[in-house]
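With one protein chain withheld, the remaining protein chains of the complex are depicted in position.
Chain IDs A, B and C follow the sequence of writing; residue 1 opens each chain.
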Amino acid sequence: MHNLAKIILNLDRRIIYSVVMLCVAIPLIRPFGLPFRVTPEVRDGYELIESLKEGDVIVISCDYGPSAEAETHPMYVALLHQCFRKGIRPVILTLIPDGPGLANRGLEDVLAYQDAEGQKPYEHLESGKDYVFLGFKTGGQAIMIGIGQGFTGTFPTDYNAQETAAMPIFRDAPKLADTKCVFDIASVGYPDFWIPYGTERAGIPFIVSCTAVSAPQYYPYYAAGQATGLIGGMKGAAEYESLVDMAAITGSDGPATKGLDAQSAVHVFIILAIIIANIFYIIDRRRPLSGGVA
Amino acid sequence: MMFLRKQLPIILAFVIGLGLWLQAYIPHRTSSAGLTTFTQSWAVILAGCALLLGILSAVHHHWTKIKLRRQGFAYSIITLGAFVVTLVAGLSWWNWPGFGAAKMADGSLFTWIFDNVFTPLAATMFSLLAFFIASAAFRAFRARSFEATALLIAGCIVMLGRVPIGELIPLGGGHDLSDVAGWIMNVPNAAAQRAILVGVILSQVAISIRIIFGIERTYMGGSD
Amino acid sequence: MRSLDLTNTRFCLTALLLLSLVCVLAPHPARAQSPSNPEVTDHPNDDGSAVILSFGLAGDELLELMPQVQIEGVWHDTETAPVLLSSLDKRSDHPEIYGWGVTDGNAELRPDDYYVPISKYVTVGEDGEPSVVPVSPELGEFAVRLVVDPAGRAESHPAGSVQATGQLFNRNMSFRVLLAFLFAGIIMYFILAARRNPNIFIRRIAGLEAVDEAIGRATEMGKPVLHINGLDSLATLSTVAAVNILGRIAGKVATYESDLLVPCFDPVVMTVSQEVVKNAYIEAGRPDNYREDNIYFLTDQQFSYTASVCGIMLREKPAANFLLGYFYAESLLLAETGNTTGAIQIAGTDAQAQLPFFITTCDYTLIGEELYAASAYLSREPMLLGSLRGQDLAKAFVMVMIFLGTLLSTFGSEWLSRLWTPL
Partner (left out) sequence: MTEVTPIGQLLGVWIAAGLTLLIFSFIYKDNPAFKFAEALFLGVSLGYTAVNTYWNSIAPQVIRPLTPGVNFDAWVLLPVFLGLCIILRVIPSLSWLSRMAFAVYIAGYAGMAIPNEISGRLLPQVGSTMAPFTAATWYITPVILLGVFCTMMYFFFSLEHKGAVGRISRIGVVFVMISFGASFGYTVMARVSLLIGRMQFLFFDWLGLPN
């Protein structure tokens, strides 16, 4: 028994890796479609956007790169659909250097989107008037403070090299305080900066959508009301997709909703692995392993 | 000369640091103009120049490796080659509509490199975490002590509570496992994170004060 | 043709004006007979870019309100300029201007008191084109009136006139200024005190005692030591702490004569690290062993940096890995790869999201503030020790405040928690 325990406890990582691979692959090919519920932190964010009126301006900060595409990009696409459907005007920017590629692609995809009847409902939207993509600028906190004083000063030109000063959208909302909220979709720690350097200074609501990994650290902000909504990870994005009703818009579940089964399978495997490891650990208690609390 | 080397940086740090600190309390226009100048121009230019220096350093590192035929120099050739191709693609395939942030031309070589080389490499590197986290959980989540057990139990509850399966595990009273996961996130987690946050903020204030008053001189590279 | 041109400025501005009016009026169906006591004042604590029109509403008739301004102090009945509104709020929603509501003993503030900030208005130039003018101190006195129902049954209330002025101090910041100066004072005091008497006690920080052991083992095995300063610039203060610790580690490495590798993510951090390490080698009396080429810039793209560092870990097989500073998602990739190579790993970060991974995969982890404390602990330098003592005192102050605040609010007084609520 002790030998078995030793073998199990020192299992080659590659065996674990293979099982993880299978747990993801099988549900993707044969989904089982578990139902899920919408959590209040996601609903709060959705409802804030839903409560805005046609013509209102919001800031979407796409602070995620291609590496976090799976978790964050579906959220961006769902949000753009929600905005354009309601006539809300997004000012999109990104604070990380590998952000513009995806932010631009998502925007173009949604603008070119065709519904079931072949109509293109967002075709008439104009850059600079109904939306604007400002692109990337280095500086992080400095940019947040900068747009608090004026968008056009910080971003003299947009991503398409158009002068921003002439844009109607910035006549209505020349600075951060004139917008209705900041929606930060982040795979890096920028929400920590958006609150003190951006939204608290401008006195506007903040919604954070982040990778699941950083969600726990933003709960204090949600609890304190500094963040109106908190959309964490693929599950949060799937919930948002269901609120926006992406299935009705595009005819099939959004990418986040589709991935949730694989998610469940891996979680169950990891928990089983932890339980098995602990059973054998108790059997083989004499040999402590490395790692642990400082 | 000594003044330029030692005193001047400290004086500059004091003036700029104190200025930007007190600026926050002054609503007057001059004050926000100063802030704007620093954040929109100075900080951006300094960070940009530093990046250029960094790129020079990296190129030098690989160049030396190739020149001296150090172990693995072939990979440095690949790195430098990829660097040059990307650089040329990025600076020449862009539109040139005057100065200012320019548009990445759709369909350009640079966009193609971004979409088909950079993106998959970054995303795949990141996705390796799925494997690593499974093996880390397997090895590290062991009930070694009371604290470790708390970590383990909280981890398992949240893991189950945050996927659809958790909503299928009832706990009576109309609650299910995802509610417990929600409570853990919102209450004990928020409390601990908040306490850590307060400590970190105070440390940051302290370190900022040391920098402004010239006590902390790490950025000068220690003593001279 | 011109009238059909939708980009016409006049058209845009009119549309804009109407739109903003709709925005203001739609969510606040102010039901009242007529506004009472219209009054215009300077917007307090601002840079002179707004004045405030406040008035009371009573009754239940739905009103359409339109404030208008004139630049001169006296009213003409013609050529008034309509105001572009951004919001219409209750005064009780703006404690930063009017103080807290009735429940806080501010009996002056009734729930039907309204307020409109005026920061821009529309005027028609000599060429007949309308343009939006922002309010500013240079414009002199503003006369403001409130027009009820601009559609016809006009009824206007002159609200007096005022000059928009910029203030030199934001009074809402008083408590924060006090707090910042208090913390600064405490910290400076203890730093100065520590210079006189450097014998300050700090509790043991687990993990730091392992630094010597880790470097010693690297020397025995003839393997290098790897140090990562996190993935942020020196603007992030945990990076400053990490570079500080790097200096201490470099000193020990120099004494033991092993190799130190510092692949950098940020060019400024790289140059500063070079200086710090060079100085440490000089101080340890081993300037010849310093190799600038070991401290170099990799890239500032997160995952190509991670891939390269993982490669270094697997090929150079460092015996000790120090992962200090601010980290993002790459933390687990780095720590797990280091774990497979069997290195002793000491990590430290204030990136709360990444701490769990360091805790589960590294041998020792400095949590949050411990990272900042570590440089003091390692160096025993009076100014760092004093600063740490100062922070402890500030922390104690915050803890007492939390206790008092909870106590007071439980017994119904919001006084202290209001003080801590930023306006």
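By our rule, contacts are C-beta pairs under 8 Å (C-beta built on N, C-alpha and C of every residue); 3 or more make two chains touch, one makes a residue touch a chain.
The structure presented is a predicted model; accordingly, all values stated were derived computationally and were not measured.
Chemist: Looking at the whole complex, which visible chains does the left-out chain touch?
Modeler: It touches the following shown chains in the full complex: A, B, C.
Chemist: Extract the touching residues of subunit A with respect to the undisplayed chain.
Modeler: Residues 13-14, 17, 20, 24-25, 28-29, 67-71, 97-98, 108, 112, 135-138, 141, 145, 156-157, 192, 195-197, 200-201, 211-213, 215-217, 220, 223-226, 232-235, 252, 255-256, 258-259, 262-263, 266-267, 270, 293 of subunit A touch the chain absent from view.
Chemist: Even though one chain is hidden, which residues of subunit C still touch it in the full complex?
Modeler: 173, 176, 179-180, 183-184, 201-203, 205, 234-235, 237, 240, 268, 271-272, 298-301, 303-305, 307-308, 310-311, 314-315, 329, 332, 352-353, 355-357, 359-360, 367-370, 373, 388-389, 391-392, 395-396, 398-399, 401-403, 405-406, 408-410, 412, 416-417, 420-422
What we mean here is this: only the chains that are shown with their structure count from here on.
Chemist: If you tally contacting C-beta pairs, which comes out ahead, B-C or A-C? Let me know.
Modeler: Result of the comparison of A-C and B-C: B-C.
Chemist: Just curious, how far off is subunit C from subunit B if you go by their C-alpha centres, in Å?
Modeler: Result: the chain centres lie 16 Å from each other.
Chemist: Express in whole angstrom the distance between the two chain centres, defined as the mean CA positions of subunit A and subunit C.
Modeler: The mean C-alpha positions of subunit A and subunit C differ by 21 Å.
Chemist: Would you give the residues of subunit C that are in contact with at least 2 other chains, written as numbers and ranges?
Modeler: 300-303, 329, 352, 359-361, 367
Chemist: Going by the contact rule already set, what residues in subunit B reach two or more other chains?
Modeler: Each of 32, 47, 118, 122, 125-126, 133, 135, 137, 139-141, 193, 197 in subunit B touches at least two other chains.
Chemist: Could you pull out which subunit A residues touch subunit B in their complex?
Modeler: Per the touch definition, subunit A meets subunit B at residues 11, 13, 16-17, 19-21, 24, 34-37, 39, 65-70, 98, 100-102, 104-105, 135, 137-139, 141-143, 145-146, 149, 153-161, 212, 215-217, 219-220, 222-223, 233, 235, 260, 263-264, 266-271, 273-274, 277-278, 281-282, 288-289, 291-293.
Chemist: Which positions of subunit B touch subunit A when the two form their complex?
Modeler: 32, 35-36, 38-40, 43-44, 47-48, 95, 97-98, 100-104, 111, 114-115, 118-120, 122-123, 125-127, 130-131, 133-135, 137-145, 147-148, 152, 155-156, 159-160, 162-165, 167-168, 178, 182, 185-186, 189-190, 193-194, 197
Chemist: Provide the residue numbers of subunit C that touch subunit B in the complex, in ascending order.
Modeler: Touch list, subunit C to subunit B: 45-48, 166-170, 173, 176-177, 180, 183-184, 187-188, 191, 233-234, 237, 240-241, 243-244, 247, 264, 266-268, 270-272, 274-276, 278-280, 293, 296-304, 306-307, 315, 329, 332-333, 336, 350, 352, 356-357, 359-361, 367-369, 372-373, 383, 387-388, 390-391, 394-395, 398.
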